[in-house]
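Every protein chain except one is present and positioned as in the full complex.
Residue numbering begins at 1 within each chain, and the chains themselves are lettered A, B and C in the order written.
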Amino acid sequence: MIQLEEMKITEQKEIATNIFHLQIQGDLVSQIKQPGQFVHVKVAEGIEPLLRRPISIAKINHEENILSLIYRADGKGTSLLSKKHPGELVSILGPLGNGFPITQHKGKTALLVGGGIGVPPLYELSRQLTSLGIRVIHVLGFQSANVSFLENEFSRLGMTYIATVDGSKGMQGFVTDVIEAEKLTFDCLYACGPTPMLKALEQKFPDKEVYLSLEERMACGIGACFACVRPTTCGDGYKKICSDGPVFRAGEVVL
Amino acid sequence: MIQLEEMKITEQKEIATNIFHLQIQGDLVSQIKQPGQFVHVKVAEGIEPLLRRPISIAKINHEENILSLIYRADGKGTSLLSKKHPGELVSILGPLGNGFPITQHKGKTALLVGGGIGVPPLYELSRQLTSLGIRVIHVLGFQSANVSFLENEFSRLGMTYIATVDGSKGMQGFVTDVIEAEKLTFDCLYACGPTPMLKALEQKFPDKEVYLSLEERMACGIGACFACVRPTTCGDGYKKICSDGPVFRAGEVVL
Amino acid sequence: MSRLNISLPGLDLKNPIMPASGCFGFGREFAKLYDLSILGAMMVKATTIFSRFGNPTPRVAETSSGMLNAIGLQNPGVEKVFHEELPWLEQFDVPIIANVAGSTIEEYVEVAKILSKAKNVHALELNISCPNVKHGGIAFGTIPEIAKEVTARAKEVSEVPVYVKLSPNVTDICEIAKAVEAGGADGITLINTLTGLRLDVKTGRPIIANITGGLSGPAIKPIALRMVYEVSQRVNIPIIGMGGIQSAEDALEFFYAGASAVAIGTANFTDPFACPNIIGQLDELLEQLNINHISDCIGRSWKLGATSNYRA
Partner (left out) sequence: MSRLNISLPGLDLKNPIMPASGCFGFGREFAKLYDLSILGAMMVKATTIFSRFGNPTPRVAETSSGMLNAIGLQNPGVEKVFHEELPWLEQFDVPIIANVAGSTIEEYVEVAKILSKAKNVHALELNISCPNVKHGGIAFGTIPEIAKEVTARAKEVSEVPVYVKLSPNVTDICEIAKAVEAGGADGITLINTLTGLRLDVKTGRPIIANITGGLSGPAIKPIALRMVYEVSQRVNIPIIGMGGIQSAEDALEFFYAGASAVAIGTANFTDPFACPNIIGQLDELLEQLNINHISDCIGRSWKLGATSNYRA
C-alpha cells in the first residue's frame, strides 16, 4: 500500500561528483514489493519547490526498515535534498509504481544495463536476482569516471562492465558498444537510463524478454493527474509511467 | 553605512512564550549608530517567504560584534527564523533607519514606554541613556505574564513598572494607566509599541519632548519603494518610516 | 462538523471542501488512500464526447510556488465515464460535480445531457476554457456572448444544476460572470489556470511539449481571491472558489472573499491527504477564531465595508 511518511535520514553521503547516497528509515519500507519501484520525495518543507521528486529505490534493508536512494544533485530540488543531514525528516510518498518483474529461474542469465542516474534501481534488482541464483551481468554507462558509482557493489554480485562517454573509465563509448564488443548473451534484459539508450536496446533485441524503466516529468506520482502518460504501441491506449510503470516490457509503450 | 551581510547566529533562546532572543555576529554591528535602528532579516534562503522582516536592534555588543534581536514568532517568517540554530547564517540588511535621538544630559529623566513586541529597542536605548547618567523609568505593557520579557534586565537599569492586560503581572491595564497611577514625570519620553498606545501618549503629553517608533509593512526597508510612508502632520509632505524613521518626534507624522 | 455544512444548488455538502477537476482523476487512486465519503463533493476530470489522449509529454513543469500543466483534456470519453467511472463512485457517499468540456457548443450539450443523468452527479461544471474550434480556437470563456450561449444550451438539457468554470485569462472577469449568470448558470466556479510558459535554461526550448501550460498552485492564489472578491459582489449565484489553496487558512480567505465552497487542485499532488487534512483543520480554525459556522464568513471582506482598517 502507498504510504505518506516522514522518514528519518540515517545517512547521506556524496559517492561521486554530485551523486548522493541517501538512506532513510521508516515503516513504508515494509510496503516495497519489487525492485524498480520508486518514491516521491518532498525535498523541503513548505511550498517551494512545490512538486515532489520521483527517485528510484536503490536498495532495501528490511531488517532495519531502511531504503537507499541514489540521486544526482542537479536542479533546485535535488540540490536542496543533498543538504539534509542525518536525523532530519523527509516526507516520502511511496512505494510507487510497478518495478522489474523477476520471471527467470536459477541458472538463467540476466543482463542489467544502466545509464547514468538510471543505474541505481538495478542495484536492488541485481541483489534480488543473485539471491535467487540467477546469473547477472552488469553493463553500466556513465559520462565519465568522476560521476560513476556503485562499481564495486555491482562487481561483488556479478560480472560488471563500465562504459564512459569520455573513456575515462572502462570502455570508451556507450553501453550498447560494450554489449556488442563483449558479445554478451542473456535470457532476460533489464534496463534503466536515458531514452536514447532504451530505444537502442529495444531495437537491438526485438525478440528478447526486455524490461525498460522509463522516466517522465510527474506531478502526482500515483496515477491521478495524467502528467506522465505514454501511448501504447498497439491501439489507441496509453499507460501512466507512475502507476502502470515505470517498468514496461519493451514494445509495450512508445518510447 | 547600510550593509548586506550573512551574519552568524551565536545564540537563539525562547525567553517567553513564542518570544525569541536571537544573537547574531558580524561586521555590520560596527555600523549601528543609534538605539532604535532596525535590521531587515531574510528568514530563509530562496524565495519563500519573499520579503525580509524588519526587526529592531535590542542590544549592541560592539566588543564581540554581536547584536540582539527580540521577536515574536508569529507569522510564517518569524516562525521560520525561530527554528534557526547557532552556527547557521542569516542574511541581514542594515542597520536601517534613524533611531532614538539622545537629547538629554546627565541628571535628567527619561521615561521609556514599551508595548509588547515594541519593548526590545528600548533596552539598548536604556543602556545608552543610563551610561550617560540619565535617569530612566520604564513602563512596559504586555498582554499577560507569559509573554512578558526583559523585566529583570530593565530593572537593573532603572525603575521598571509592568502592566498586563489580564492583570497576570504588575498592574492590570495599559501603560498609560501606570503612568497616571504612579504620577510619573520626565524630561523626555521614548515609546515603541502598538499604534493606539502611541496615539494615547502623543495626546497625553502634547507639550513634552516625545519620540515614537512606528511600524508599517515594508518591502525594501531602505526608502526606495514607498511602501511605508506616513503623511506629515503639517503640509502635504510625507515621511518614510524605514529611512526617515522609524523614530519620529511626536506630532511630526500622522499616526 | 455541523459548522461546515453548506447548501448550494443541487449540492447538500457536509463540508465545503472538494477536490478540483483534473487533480483527482475519477477518484480511484485517492480511494486507496482514504474514504472518499468524507469529501464535501468531488469534481471529476473533464469529460469530452470521445476519448482523448491529450498532449504529448512533458505535460508539467514546476514554477515558483506553482506548476504548469498541459494535459490536454485526456479522458476516456463520455460513454466510459457514464458507464464505468461514475457507477464505480456510487459506493461513496459523495456528490459528484461532473466537469464538461468540448470544442463546439454541440459537444458541450451532448456531454452535459448524458452526464447529468448519472445517479450520483448532482451538478455539472462547464469548463469553458477550452478552445472553441468554430471561433478560431479562442476559448469559449473569453467571449461573453459565447459563454452565455454555451451555458444556456447546457442548462436546456441538463437534469441537474449547472455551474460554469471561468477562465482567469480575461480583461474583465465580471463581464463573463454576468454573461453566464444571464445564461442561466446556477453557480460559478473559479478560477481555472492562467496561461504560462517555462523555458529550459540550457536549450532555450519550452519545458512543456505543448509550449504553454496552465499555471496553478499558491502562486495564483492572490489573483483567484481578487476574482472571487469581484465576481461575488456582482452576481447573485454562489461561487466555488479555487486557486492555490494549501491550508485551512487559504480556504478561509476564499470564503472571506465571497466563495461559498472551495476546491483543492494542485495541493493534492504534494500531499495526497490535502483534502481530508483541510477539512479537519478548517473546523479547528473556525473554533479558534470563534466562528460559529463557515457560512458566516462568506463575503466578510466586502460585507465589512469597503476599506481595510488594518494597521500593522
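In this section, a residue touches a chain if its C-beta (ideal position, glycine included) is under 8 Å from a C-beta of that chain, and two chains touch if they have at least 3 such contacts.
Keep in mind that this is a model prediction, so the values were computed, not measured.
Looking at B:Lys42, B:Arg72 or B:Arg135, the residue that reaches the missing chain in the full complex is B:Lys42.
The missing chain, though absent from the display, is touched by one residue of C:Gly72, C:Gly102 or C:Gly244; that residue is C:Gly244. Contact residues of subunit C toward the unshown chain are 56-58, 63-66, 68, 142, 169-172, 194-209, 211-212, 215, 217-223, 225-226, 229, 244, 249, 252-253, 256-257, 285, 289, 297, 300-301, 304, 306-312.
Contact residues of subunit B toward the unshown chain are 1-2, 4, 42, 47-52, 93, 216-231, 236, 238, 243.
In this text, only the chains that are shown with their structure count from here on.
Look at the CA centroids: the one farthest from the centroid of subunit A belongs to B. Averaged Cα coordinates give subunit B a centre that lies 46 Å from the centre of subunit C.
The set of subunit B residues that touch two or more partner chains comprises 47-48.
Contact with two or more other chains is made by residues 64-65 of subunit C.
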